[in-house]
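The structure appears below as structure tokens.
Just one protein chain is left out here, and the rest sit where they should.
What follows is chain A.
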Amino acid sequence: MSRPPGRKETHKISRELFVLTYGALVAQLCKDYEKDEDVNTCLDRMGYGIGIRLIDDFLARSAVKRCRSYSETADMIAQVAFKMYLGVTPTVSCNSAAGNEFSLILDKNPLVEFVEELPAERASLCYCNLLCGVIRGALEMVRLAAEVTFLQDKLKGDAVTEIGITFLRKAEDRKHKR
């Protein structure tokens, strides 16, 4: 007798829908663009478009308080946002003494669940570049300029997947000190 999928399975299949759609998107972009950099740029741009809208959804769902420091922001991204949308919690580490460079280390990346390896002719493709754009776009909408890139990628043979977030100082930081 067929039974309707339980709640947990429905949740899992919803996520698989997203992962499969993302895979189809990357495949289509690889067909459309010959150079890896073009595909990466396109993914980043799409991610940016998603990020600027996703932040509203995130803030509405999580109702978090304002972050008081860059390190709180990085923790928020890793522990709340990633958990909410992708179901994983990357570990956060601070890379610089100035306190504005952070790394999110992902042991398990749900986006590459169905990907075994990159094809040989696409060696410099950043498969998950969408994530960089999403984080960058979302941060920009809360008035935090940042550069987000992949420092390490499991698909390219590194041990873990590492996303680097560098917060850029805003010019008006020091203007209104009372």
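Structural remarks
Here, a contact is a pair of C-beta atoms (placed from the backbone, for glycine too) under 8 Å apart; a residue touches a chain by one contact, two chains touch by 3 or more; residues count from 1.
Methods note: contacts and distances are computed from a predicted model.
The protein name that UniProt records for the chain not on display, among "Cell division cycle protein 27 homolog B isoform X2", "Protoheme IX farnesyltransferase, mitochondrial", "Pyruvate dehydrogenase E1 component subunit alpha" or "Trafficking protein particle complex subunit 6B", is "Trafficking protein particle complex subunit 6B". The chain not shown here is touched by just one of A:D32, A:E72, A:D107 or A:D158, and that residue is A:D32. Within the full complex, the residue among A:R15, A:K108 or A:K156 touching the omitted chain is A:R15. Residue positions on chain A in contact with the hidden chain: 1-5, 10-11, 13-18, 20-25, 27-28, 32, 42, 45-46, 49-50, 53-54, 57, 61, 84-85, 114, 130, in rising order.
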